[in-house]
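Only a single protein chain was left out; the remaining protein chains are all shown in position.
Here is chain A:
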Amino acid sequence: MSYLRIDHVDKVFTSGARATRVLEAVDLSVEKGRFVTIIGHSGCGKSTLLNIVAGLVSASAGGVVLENRQVDTPGPDRAVVFQNHSLLPWLTVYDNVRLAVDKVFSRKKSRAERHDWTMRNLELVQMTHAKDKRPSEISGGMKQRVGIARALAMEPKVLLLDEPFGALDALTRAHLQDQVMALHRTLGNTVMMITHDVDEAVLLSDRIVMMTNGPCATIGETLDVALPRPRDRVTLSTDPHYLECRRRVLQFLYERHHYVEAA
């Protein structure tokens, strides 16, 4: 039975008399605890799809069902890690996470418990040492870790990652990917991630959802990655199944649905 279900979602953007159909008949089921990655060329509407799941954008037709309930407004049960971290610059690292904890657990936890929970989540991403710093005083990778901590602190049913490592250098990115894998192993969250990095998709996912080019983008193909966890990027780099998955995604993206420059 599916935990998160994207049911026949269409999205049409209208500006004046012109209507652009961005997504068409997107259907996807995600089981609980699974790590699903959506990959596609830029402009294919994959971010729009994530925003629809998050409730930040409403679908023109169809809908999203989470744990048998339709969701169409944003909420902490679908916490988002935004591409550009979106930390509030006037709050410290601690206060950024605490804001979320205070809001989500205002009734369920006492003051002291909320403090402990904030610290627990900062520990998960190893950011306790910088808890009193402002976002402008820490590196891009650290900001993204705080963003992840803030999202995890909401105890979401689904964790939505919108190209979370896109703005980071390759080494930081690899380090953060390992951290996200480790978190997923310990916490068992259901995760939906947007990316355009083939290696990242294969390394992290249980299933890769490949999107066709827009307009009228839809799911072109899905691929289950049956690699055992924990995964190690160095060992996997010669693993035949890993290489086969990688080849199939590359083939989809560059042979069958190669990127067309917007006219």
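Keep in mind that, in the parts below, contacts are C-beta pairs under 8 Å (C-beta built on N, C-alpha and C of every residue); 3 or more make two chains touch, one makes a residue touch a chain; residues count from 1.
Just so we're on the same page, contacts and distances are computed from a predicted model.
Matching "Nitrate ABC transporter, permease protein", "Peptidase M75", "Polyketide cyclase / dehydrase and lipid transport" or "NADH-quinone oxidoreductase subunit N" against the UniProt entry of the left-out chain gives the name "Nitrate ABC transporter, permease protein". Among A:40, A:135 or A:164, the one in contact with the hidden chain is A:135.
For the chain missing from the display, the contacting residue among A:100, A:124, A:168 or A:253 is A:100, taking the whole complex into account.
Taking the complete complex into account, A:79 is the one of A:79, A:161, A:225 or A:245 that touches the chain left out. Looking at chain A, the residues touching the absent chain are 54-56, 73-76, 78-80, 82, 84, 86, 88-90, 99-100, 103-104, 134-136, 154.
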